[in-house]
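A short worksheet on the structure shown next.
One protein chain is absent from this view; the other protein chains keep their places.
Let's turn to chain A:
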Amino acid sequence: MVTLTRTTVAGRERVRGRRRRGEDLTKILFVLPAAVAMLALFGYPVVKNLLMSLQDYTLRTFFTGEAPWIGLQNYSAVVKDQLFSDAMVNTALFTIGSIAFQFAIGLALALFFRQRFPLGGLLRSLLLLPWLLPLIVSSATWRSILEQDSGILNRSLLGLHVINDPVPWLNSPSVALIAVIGVNIWIGIPFNVTLLYSGLAEIPDELYEAGQLDGATGWRAFRYITWPNLRSVASVVLMLGVVYTIKVLDIILGLTGGGPANATQTLATQSYEKSFVDFKFGQGAALSNILIAISFVFAVFYLRSTRRAVDE
């Protein structure tokens, strides 16, 4: 009896198990294409980059395929490089400066466009233009605008008697980083305005109406109604902004090429230079891994904040 029951139960389990295994297989088959794409397009480059950073990967490697393992030598070489600390500081200044102003200006503009007025929609879409231009075009244009002698910015400021001597926007090591950050702010504003504006649009008007009855208008309305409701969107905007900004390369290359006298070198430009100017691909990979690690910290914050938003 006992044995019989056991076998039938086992048999039933087996059938059920088989069916479940079939379902599992279907699930796996659905996930498989995405997983393969992720592995090929995302996993492989990351792993390859990690391996490369541990190898003596040079011009020669492309022809002979030889890349001897050298452990952490690439990392110690890039960290000891005299430009590394400058590049770290510049990366931090560039990222913090860009994000702070992009966000503040973006939020101000988003609030402004919240008021309905004629041509508001048109103006708001025009605001997207910097985002639509190829970065190479933007940086070339800004380079001529910021030219010291004949650039339109200095010409205008001189004509308006705001300054007495032309400002060496891209020619002075002490000003160039500010100019580059300024251009990056200009490029980043549309992104901030768009996301923050849609965040604002989500806030129900009733809240403001109710707040008005309690005397919450103007600044108080922003402080107690707008900001708390916008916080989750704002944190996403900020995190994405950091991850995008920290790796900016083309704008800096187009404007200053990391100069003058390395005043605008960041981790990203250094990584590019190590790989594609010096052909020390191992060191370039090491630098970009450091960059990825920093971005990853922010990405984790971002993922946690979005998960919380979903949970709520």
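A few comments on the model shown:
Everything below uses one rule, namely that a contact is a pair of C-beta atoms (placed from the backbone, for glycine too) under 8 Å apart; a residue touches a chain by one contact, two chains touch by 3 or more; residues count from 1.
The rule is short, and it goes like this: contacts and distances are computed from a predicted model.
A chain of this complex does not appear here, and its UniProt-recorded name among "Protein SCO1/2", "Dye decolorizing peroxidase", "Carbohydrate ABC transporter substrate-binding protein (CUT1 family)" or "Multisubunit potassium/proton antiporter, PhaF subunit (TC 2.A.63.1.1)" is "Carbohydrate ABC transporter substrate-binding protein (CUT1 family)". The hidden chain makes contact, of the residues A:Asn171, A:Ser235 or A:Thr306, with A:Asn171.
For the options A:Phe42, A:Trp227, A:Phe276 or A:Phe296, the residue in contact with the chain missing from this view is A:Phe276. Listed for chain A, the residues touching the missing chain in the whole complex are 59-60, 62-65, 82, 143, 147-150, 168, 170-173, 256-263, 276-279.
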